[in-house]
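Working notes, beginning with the structure itself.
Shown here: the complex without one of its protein chains, the others still in place.
== chain A ==
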């Protein structure tokens, strides 16, 4: 026995792997699977599509462009570059109850937050509260790294520098009088941004951390004065700042400004006339941009987006259609016409 083994010492092992006989499943694209599969997928898609479409239809959206391009528009006077602290009132009315909670967005178009050099122009270490980067910001922030006097800019970089600085106040006109709608500016940024990614340096008062630095050139007030009323919303963890820093994927975008969640308007905005008081600071006309405000409520599928519902409906129908085509093809080749 031993000798025999020795004689065939080079005999390859007889395993399923070496002999390429591993047990395997060999699916085939047979008519019995493909055609019913298409029908089922088609039906499922139509189902999902209907659900999405109906949901999306149920979402209310109100968009108001306040850029002031046209001469008769309320904010046209503010487009003059030389006017400081310009405020304009934009009036609008709501016909039916705007179901709450209502979300208040500002939107920009033709604004390239996704431009590569713009996107990298920030300093993650600085923004996470690392004081050493306050003195020497990362070179990626260039040209908003140091000011003319060679003082470091904090927060540095294009993204922070270009922070949106229009502010809004919303009033309902009740019997000719303005009734302010309370806007909630908390909880509009991602939890992770607010708690992990952005942190203020652990220096109290916060102002001291910024000694020897200058505010971004476009800012009217330094970072530690963004919200003096609430230390948890000040500095780098200011929610408006966080929302802006989460740069948009596409050149047309909207960002959450406030939520209307409490007080009289917790159930939504009742029908009526409203005035939006815009303090107009942000210049967009130079690059052909547009500014708008958007009121919207949400559903389980998020904000209003009719594309998804329609796409599901269209593709579902196409699947069903394709299954019929395939059935015909199959029948034609399976049972060829007798000549």
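The working rule: contacts are C-beta pairs under 8 Å (C-beta built on N, C-alpha and C of every residue); 3 or more make two chains touch, one makes a residue touch a chain; residues count from 1.
We take it that contacts and distances are computed from a predicted model.
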item: Per UniProt record, name of the chain withheld from view ["BHLH domain-containing protein", "Hemoglobin Z, beta-like embryonic chain", "Two-component response regulator" or "Phospholipid-transporting ATPase"]; value: "Phospholipid-transporting ATPase"
item: Residue, one of A:20, A:85, A:175 or A:229, that touches the chain absent here; value: A:20
item: Sites on chain A contacted by the missing partner chain, in the whole complex; value: 7-14, 18-20, 22-27, 29, 31, 34, 37-38, 41, 45, 48, 52, 101, 103, 105, 107, 110-119, 121, 124-125, 128, 130, 138-139, 142-143, 158, 161-162, 188-193, 196-197, 243, 246-256, 259, 283, 286-288, 296, 298-305, 307-308, 311-312, 315, 319, 322, 325-326, 329-330, 333-334, 336
